[in-house]
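Heads up, one of the protein chains got dropped from this complex, but the rest are sitting where they should.
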Amino acid sequence: MRREPARTFSDLLPLLFPAAVLVVFFVIPFGIMVAVSFFRRQQGGFYTVDFVVANYERFLTPFFGSVLGFSLFLAMAVAVCCVVVALPFTSFLSGCSRRVQVVWLVGILAILSLSEVIIGFAWSTLFSRTAGIGNLLAALGLMEAPKALLPGFGAVLTGMIYQALPFTILLLYPSLMRLDPSLLEAARTLGASPLRGFVSVVVPALRHTIAATLIMVFVFALGSYLLPQILGRPQHWTLSVLITDQAIYQSNMPFAAAMAVFLVLISLALVGLVLLVGGRREAA
Amino acid sequence: MSALTLEGVTKRFGSLVAVDDVSLTVLKGTFVCLLGPSGCGKTTLLRLIAGLEAPSAGRILLAGAEVTGLPTHKRDFGMVFQSLALFPHLSVRDNIAYPLRIRGAAKAEWESRVGELLDLVHLQDHGERPVSRLSGGQRQRVAIARALAVSPRLFLLDEPLSALDAKLREAMQVELRQLQQKLGITTIVVTHDQREAMTMADLVVVMGDGRIHQAAAPVEIYRKPADAFVADFIGSTNLLDIAASGSSQALFDGVPLPGVILPAGVQRARLSIRPEDVRLTDPANATLTGRVTFLRDLGGTVETFVEAADTTIVAVSTRREQTQVAAGEQIGIRLPAEACVVLTR
Partner (left out) sequence: MTVTWLRRCYMALVAFFLAAPLAVVAGVSVNEKKTLLFPPRGFSLEWYTAIFTEPEWRGALIASLGLAALSAALAVIVALPLSWFFWRRVAPWARVFQVLGVAPFMLPPVITALGFLSFWATGGFYGAPWTAVISHAIFFVTLPLVTISLGFSSIDRSLVEAAATMGADDRTVFRTVVAPLIAPYMVSGFAFAFVLSLNEYIVAYMTVGFTMETLPVKIFNALRYGYTPTMASVSIFFVAIAVLAVGLVARYGDLPKLMGAWTGEER
C-alpha cells in the first residue's frame, strides 16, 4: 500500500474531528490566555477586557528577576544532576537482558507517572523529623537528635531530581539502545579502561543526544509547580509556582497569563534549540 | 484463450519510466516468469496487473474484460507477496480462510475449503498454529494456499522463493510447478533467478529497463536470445563484435567465420555463442587462434579463457574433451555455425 495524497474531501474526513478538537480546545485556549495577558485585573472576578502591557512591565521588578533567575538556576541544576546520574545508569540498563530492562522500565514509568503531589508528600515524609532519614542518622550517631531536613534548597533539589530522573532515563534510553556495543568493546581492545572507554567513546558519540536531553530535562524541570512549594521556602518558589499562585490564590489572571506567555517563549526557544541540535545531527 | 492481455502498459514515477510500453498476451493455463535484474520493472508490472499501482498509459484485460481502472479488491486473482504478508494476528487456518470469510462464505463451506487447501500444501496438522511458529517453507505454503483459496483465474507471485535457502528453494520450484499443472491455473511469477525461471516456466519474459526484451519458451530464450541483453543475462555467453564482408559473410577481426551470415543490409552486429559450444582445437585446423590466459578447473568441467583480438572467449569443456593446454600457450578455436546467434539489436 502506497501512501496517497488526500485528493477528495472524503479523504480528509478522518482528520476533521481530531483537528477540530485540537483547534477548539488547545489553540483557542492558548490564544485566550495570550489575550488575557493584556487584560486588566478585576478584583473579585477574573479580568476585564482591555489592552495594557502593565502585566509585562512587572517583569522588570527585582522580585520577578530573582524568581526567574532562581527558576532557571534550579532547572539547570536539576538537568545537569539528572543527566550525570542517568547516563551511566541508562548505559548499564541497555546492556541488561530484555527481561531486566522490562522490569526497570515498568518501575521507571510508574514513578514518572506519579503525581507531583505524591512525590512531594513522599519526600516531605522522608525528610520529616519523625519518619525520615533524620531518624536513621540519629540512630547511627551521625546526628545528635533527629531533625527535619525540610524546608530547604536541598529538599527541593532532591525532590525535583527524583521527579525528572525517570524522564531523563527514558530520553537517553533509545539512543543508548541503538548505540553499537562494539564501539565500547573496540575501545577496550585498544586498551581503554571501562571508565575511560565510556568517557572517551560513548559520551562523544552521544553528545547531541546529551545536549538535547539536558535541554528537555531543563524544560521539564521548569514545569515543576508543586515541589518547590511543598519542600521549599517561599524564596525557593519558581516561575511555575508563581503562576499558579497568581492565578489561583491572588486571582490575578492577567499577570499569571503574562508570566505563562513568558514561560512558553523560554520553553519554545529551548525546544527550538533541541530541534536545531537534532537537525544538525541529521545533516552530519 | 487469452487469460491476460497487456496493451502498451506504461508506468512512470515522476521522471522515471518503470514500465515502458509493455504489451503481452498470456494464454490460459500458462506458467509465465517475469525475469530480469533488479530495477527492471518486473515487480512494478506485476503490481500493475494486481491493481496495486495505476498505469500511466495502456490497458490491462483479464480474460477479455478490461480491468485497468478497477480497484484491487474487485479483480479476480490470488497473489503471493515477497514478504509473504501473512497476517501475524491470525492462525494458519484463519489466514487461509481470510479471503473466503470476507466474501461471506458460510462456516461449513470455508472450513471444508480450508481443509482441502491444507491438504493441497501438506499442512494438515498445522491449521491451528500461529504463523509465527512456522518454518520458512511452511510459511511459503500458507501464503500459496491463501492466495489460491477462492480458486482465482490468475495467480501472481512476487519473488516468492527469495527468502528460502538454496536447497529448499529448488524443492519449492518443483512443487510450485507441479501444483500449477495440477490446478491448470494461469500463473505469473516475478523472479531474478534464471534457474528458477527455466525450471518452472512455459513462457519466460525477459525484462530490462522497463521493456520486454524477449518472451519465449525457456529453451528458445537460451538457444535463440533476441538481443545481447538477453544473451548476456541468461546463462553466460561470449559476445563477439562482427562485421559483414561484401557477401554478408561474418568477419571477426577480419577472419571469416564459416557458415555465419549477417542479415542483408546489416554491416555490424554481435555474435553470441555459449561457452559449452566453443570448440578448442589444434591451432593448425582452427578458425581463430588465441592465447590461453586462465584455466578454471571446476572438477567436472574446465573453463578455458582464450584471448583473441582483444576479446576474451570462454570455452567450457568436460574433463574428457579437454585438450592439454597451459596458460600462456597458443590454442585454436572453432565456432560451430549452428550454435552461433547473430544479434543485430
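Things to note:
First chain written, first letter: the chains are A and B, and each begins at residue 1.
Heads up, the rule we're going with is that a contact is a pair of C-beta atoms (placed from the backbone, for glycine too) under 8 Å apart; a residue touches a chain by one contact, two chains touch by 3 or more.
What you are looking at is a predicted structure, and each value in this text was computed from that prediction instead of being measured.
Put simply, the hidden chain is in touch with A, B once you look at the whole complex. Which of A:Gly69, A:Gly154, A:Pro181 or A:Pro194 touches the hidden chain is settled by the complete complex: it is A:Pro194. Across the interface with the omitted chain, chain A contributes residues 1-6, 11, 14-15, 17-19, 21-23, 25-30, 32-33, 36, 46, 85, 88-89, 92-95, 98, 101-102, 105-111, 113-126, 128, 130-132, 135, 162, 165-166, 170, 173-174, 177-178, 194, 219, 222-223, 225-226, 230, 240, 243-244, 247-248, 253, 256-257, 260, 263-264, 267, 271. Although one chain is not displayed, its contacts with chain B can still be listed: residues 50-52, 71-75, 77-79, 81-83, 85, 87-89, 98-99, 102-103, 146-147, 149-150, 156.
We adopt the following convention: only the chains that are shown with their structure count from here on.
Spacing of chain A relative to chain B, judged by their CA centroids, is 60 angstrom.
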